[in-house]
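Everything below concerns the one structure shown next.
Complex shown without one protein chain; remaining protein chains in place.
All chains are identified by letter, namely A and B, in their written order; residue positions are counted from 1 within each chain.
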Amino acid sequence: MSEHSADQPVTPLNVVGRSLERNDGLGHVTGRDIYTADRTFPGMLHLKLVRSPVHHARLRGIDLRESEKVPGYVAALTAGDVPHNLYTILGLIGVEPEEEWVLTPIGERVRFKGEGVAAIVAETEAAALEAVARARLDLEELPAVFDMDEALAPGAPVVTHWGNNTFMYEGHECRRVRFGDVEAGFASADHIIEGEYRASPIEHAPVETTGCIAVPDPNGRFTVYTNTQALYFSLDNTSIILQVPGNRLRFIGGMVGGGFGGKVDVIVEPLATLAAMKTGRPVRFVYSRAEEMQISSTRSPEIIRIKDGVMADGRIVARKVVGLMDCGAYSRQTPYAVTKFAANAAGPYNIANVWIDGYCVYTNRTPTSAMRGFGVTMGSFALEVQMDKIAERVGLDPWTIRLRNAYRNGDIKPHRKVVEDATLIETIQAAAKLVGVELAPELQAMTSAPRQAEPEGAVR
Amino acid sequence: MTVANYFQPESVPEAIGLLADHGPELLVIAGGTIAMPLINEGISLPSQVMGLRRAGLDGINLDGYTMRIGAMVTLTRLGEQYHVPLLATDAGRIAGWSIRNMATVGGNIFAPPPAGDLATALLALDARLTISGAHGERELALADFWTGFMTTSLEPDELLTSISVPLDVEPSAFIKFGRKQANTPSVVTVAVTAGRIALGAVGPHPIRARQAETVLAAGLLDRATIATAADAAAAECDPATDAIATDWYRRRMVRVMVERALTELAAKSKGKEA
Partner (left out) sequence: MGSVVINLNLAGREVELLVKPLATLQSVLRNQLGLTSVKEGCRQGGCGSCTVLIDGEPMMSCLLPVQDVAGRTVTTMEGLNSPEGPTPIQQAFLDHHGYQCGYCTPGMEIVTTALLEHNPQPTRDQIVEALAGNVCRCTGYQPIVASIAAAAASAGEEVR
């Protein structure tokens, strides 16, 4: 309770402290809420993508002659139909360069198995699927890479168009944080403790698959019903890709059957809207379950390597963290994830000497993207296992190790932000009380109040 | 290709007549739990389909020493009968409630590994199949029915109509080991009864662990014999690697689960609680 509120009069609270029924509760429990794929429109067409069956190849040709013969086939879109075909979804927040194709042009490389090469629109979903099955692609296969260490080694197949397999941060191969002098810290430490932590990709697997329906309005605008988690993000990117002003697009959403970060990639709206423009009819583009599991983005695989210099009393005096995050064939949200990682990779601890390298690594895997705390969640896993390892090595318990290293108000984090409103120490103390662990008096007496003196052993 | 005809024959002769008319082009569906996902995904594109729900194949008949189960009896229904506890237990461990209401005993015999849990128990029971065709009826042991991965000796003009199992075979033991507690594909399935050991998900189809059975036949069902039999079963199985488990893990789990199943069987044989 802050000092501020002690002086405030107590007013009756209408919402805080009460259990409220959500305003979509009734619609959900009666099954009456309308989700994207529940909608249907007169004359609605179905869009399905012709996708690369191989991981890495030069696209030499697309043959849709047999597709066109399927009863119900209406139209196809290829790279030349897309006004702004090369894009990056984070372009909206200034991330460069543009690197992902909406549809792969002939002469360019497909970079992951499932990459979309042509869009086929048909009267029924079955006709679209059959037309897709009859498409023939001329592909010159190339060596592929699926492992990050391999991708970073000399001689690896190159995924990007700029020659190396890392996203470039202002000319650097990784996001870097430098604070103090880790080598001097290691030299002064009583223990050097290293750990390597790996996380597998995780598919969000929402029960509702990704999808949208783009409907031409009578006034030349388009209404797009979509289950994206990021309505304005999707609208703006569609505007860029189709080169139409945003005020010609009306996006309707908010009813999402599970997202978890898996519906932020703006992957269906641009093509559905383009197809609606080309045909003048509503176009539905909804992922099958197989597409949702195989093609849609996942949480990135990660390798986090930590090297700590630790004193006999448990204080960490130097921490070096190198994190590799596999963005797959295209970077999507991972550059942002790596930036977040770098900002948090020392953990909530007061460490005088820190070196962090965060890499966004390209491989020929399915592009990865956002998922629940992306960039930080797995980092926390790695850091906290490492803390337990440290505790074991120096002969202290996990509570002591964390409290001794916990940051406090006024401490400077490695990326130069000053710690404010810290409650880590108090939270650990409350947790100990909750589970019946009695902390030593010196630990129980700790608070997040600013330190009075320089931390012992600091090397700057 | 869209489906041109969906036939719903109301008798076995009618079904066989349709098979004779259309040959291998006619896709036969029982519960639909295997065929319909493939059709829905556009992987299977049949033009002519025959469904067997109305063909009168859903009866369960007892006759003296055997129970004759119609090929279209659902897993739920099989789970409710008490004449052959091994089958009731097995059926209840497959998929979830809705799928059990649809999936059939006959269909399970054609389910590719790692599916085929019920077929595994039927194999342990030394089930006999009745197959009807244009030329009449024939019977053969389930053990002789599979010829390889997803292939059987069923001729294009034939229909599996019923499965017979002996009634008096208790005690038995059944273990389905998966990665979840329920509604999960098998890492390994084990069914043991009357000196027979059947394994599922560790071969091109459910298999009898014959070497292990020889070990059992030679001695008492004591700890040492059980261990030796389990070793033999692990050595003679032929597991594949798939998204569920690797071949080496399946082989290890055969060792563990066969031992557990035989131990359970031994305890039951002595009349004690397992």
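One rule holds for everything that comes next: a contact is a pair of C-beta atoms (placed from the backbone, for glycine too) under 8 Å apart; a residue touches a chain by one contact, two chains touch by 3 or more.
Since the model is a prediction, treat every value here as computed from it, not as a measurement.
Between the chain not shown and the residues B:95, B:119, B:175 or B:230, the one that touches is B:95.
Per the touch definition above, the residue from A:81, A:115 or A:208 contacting the chain not shown is A:208. Looking at A:38, A:63 or A:442, the residue that reaches the missing chain in the full complex is A:38. Here one chain is not drawn; of B:9, B:51, B:70 or B:203, the residue touching it is B:51. When the missing chain is restored to the complex, the residue among A:60, A:178, A:289 or A:417 that touches it is A:289. Listed by residue number, the positions of chain B touching the unshown chain are 2-6, 8, 29, 31-33, 36-37, 39-41, 49, 51, 53-54, 76, 95-99, 101-102, 182-183. Residues touching the missing chain, restricted to chain A, are 21, 24-35, 37-38, 40, 204-209, 256-260, 288-289 (touch as defined at the top).
The rule is simple: only the chains that are shown with their structure count from here on.
Look at where the CA atoms of chain A average out and do the same for chain B: the two points lie 44 Å apart.
Per the touch definition, chain A reaches chain B in the complex via residues 126, 129-130, 133, 288, 290.
By the touch criterion given at the top, residues 1-2, 41-42, 45 of chain B touch chain A in their complex.
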